[in-house]
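Comments concern the structure below.
And then chain A:
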Amino acid sequence: MPNKITFCLTVVFTLSAAVAAIRLRNPVHCALSAALAFAGLAVAFLGLDAEFIAFAQILVYVGAISILSIFAVLLTRGTEVEPTAAVFSRSWITGIAITLGTAAAILVPIFSSSILYKIAPAVASAPVQMIGTELMTHYLLPMEVMGLLLTSALIGAVVIAMSDRPEKKDDSSHPSVTRYPSAESKPATKRDLTTV
Partner candidate 1 sequence: MNSLDQIFVTLKQWLLSYVPTDFQPVGSALLSIVAIIAVFGTAFALTTILERKGLGRIQNRPGPNRVGPCGFLQPMADAVKMLTKEDIVPYAADKVLHYLAPIVLTVPIWLAFAVLPFGRNMSAIELDASIVFFFAVGSASELAVFMAGWSSHNKYSLIGAMRGIAQMISYEVPLVLSTVPVLMLSGTLNLNEIVNAQSGFSFGVGQWNVFTPWGAAGFLLFMIAATAESNRAPFDLPEGESEIIAGFLTEYSGFKYALFFLGEYLGLFAVTGLAVTLFLGGWNAPLAFLNVVPSWLWFFAKFGALIAVFIWARGTVPRLRFDQLLNFAWKFIVPLTLVNIAVAGIWYFSSDHLAYAVRWLICAGIFLGFYELLGRFLSLKRAPRTYRYAE
Partner candidate 2 sequence: MKFNFQGAGIVRGFVETARNFLGSYYDPERLTTVEYPERKLALPENVRTVPFLVYDHDMSGLRCTACKICEQECPAACIKIIKDTVKKSDYLGKSQFQPQVFDIDIAVCMSCGICAEVCPFDSIKMDQVYELATQDRFAPLILHKEQLGKSNAYFHAIHPTDAVETDSLRDEAKRKAETKAAADAAAKAAAAVKPKPEISTTANSQSVGTSATANVEKAVAT
């Protein structure tokens, strides 16, 4: 019974955070609400006794992904809300179509899956050690492929970021020197300086 209450609370919390993430007008608020929704998901995982997944969810999604989305929001400078902007996007019909399609794509396999008719094991725990062993043996190839993909993405990001900054000009061509026109014409010698 207490588990069910916890579950319901978590569901309400997570869903409202998710709705807020979509509906709030300020993108920064949206990003923070998304972080809350991620945290709610982590609690749901905990309710399933999947400790490792729950902590990884917080570590990766709350700690990194949401921060990244905040960075993205700030860098694209989308935080200004125009007062005249419509609440709904004009392309909402397309949006609904995509949403329904995605939901169907997820829901159909779930309902047709045999998992629904399985009886849940008494202790549904996945020890960390088991996860690690499985990742390193059975799922080694997918993991390596993912690692490769992420690395190449990382390198790509670095390359894009590197070309952003123009080469620094050297000091001799500093534009402000020309503000003092006598600078080039007068060589600095001791004699020049001693005259008052």
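These made the cut because all candidates are chains of the complex that A comes from, given by their letters.
In this text, a residue touches a chain if its C-beta (ideal position, glycine included) is under 8 Å from a C-beta of that chain, and two chains touch if they have at least 3 such contacts; residues count from 1.
The model shown is predicted, which means the values in this text are computed figures rather than measured ones.
Asker: Among 1 or 2, which chain makes contact with chain A in the assembled complex?
Answerer: My answer, from the options 1 or 2, is 1.
Asker: Contact residues on chain A for candidate 1 in the complex?
Answerer: Those in contact with candidate 1 are residues 28-29, 32, 35, 42, 51-52, 54-56, 58-59, 62-64, 66-67, 70-71, 74, 127-129.
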